[in-house]
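With one protein chain withheld, the remaining protein chains of the complex are depicted in position.
Moving on to subunit A:
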Amino acid sequence: MKGIVFTEFLEMVEDKFGLETLDYIITNSELESEGSYTAVGTYDFFEMQQLLTHLSEVSKIPVNDLIYTYGLFFFKTLTTHHSDIFNYYTSPLDLVASIENHIHVQVRKIYPDAELPSFTVKKENDHELSLLYSSERAMFMFAKALMEKTFEYYKENVEIKYELMNEQGTQVKFLIKSYGPN
């Protein structure tokens, strides 16, 4: 998993739960990196799992909710570093629809070893999109948060429903319905 995901996660934990909680979840996890992350490095996803589990224990917040919150936090990083993508698309629906074929293609160019979820996109009509999320990481709530934030960025109302295709949540079907500008 890319280093930036860890550095931003730690940033969020320090910001929302305090340095103490951060220190706690790092010291309690068995981390190969010993909790020292650099954005340009690559780290095992297992470390993230441990960090999330410990945070959920300390904060009494379910893991998925934490992932969702992290997704909302992480969106800002995307807009800061990759504003060109947001300028390229004029509609959030188009942007979402192009994740697999455009955005991820570009990501792989920079990070050839990146492990990315796959999205099977199906356009239902001009306002609706169905999307099948597949990833061993089961971080679909992260994806949901990013999508919501995208619509917010373009100032459009959206309703995102999801349905878990299995218990682990490695395959999730999203139904995104846009209500146009707010």
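The rule is simple: a residue touches a chain if its C-beta (ideal position, glycine included) is under 8 Å from a C-beta of that chain, and two chains touch if they have at least 3 such contacts; residues count from 1.
Just so we're on the same page, contacts and distances are computed from a predicted model.
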Ask   = Can you pick, from "YuzF family protein", "histidine kinase", "Cytochrome c oxidase subunit I" or "Response regulator receiver domain-containing protein", the UniProt protein name of the chain not displayed?
value = "histidine kinase"
Query = Looking at the whole complex, which of A:Thr27, A:Thr120, A:Asn157 or A:Asn182 touches the chain that is not displayed?
reply = A:Thr27
Request  = Among A:Thr38, A:Thr79, A:Asn101 or A:Ser118, single out the residue that touches the unshown chain.
outcome  = A:Thr38
Message = I need the residue numbers on subunit A that touch the omitted chain, in ascending order.
response = 7, 19-20, 22-23, 26-27, 34-41
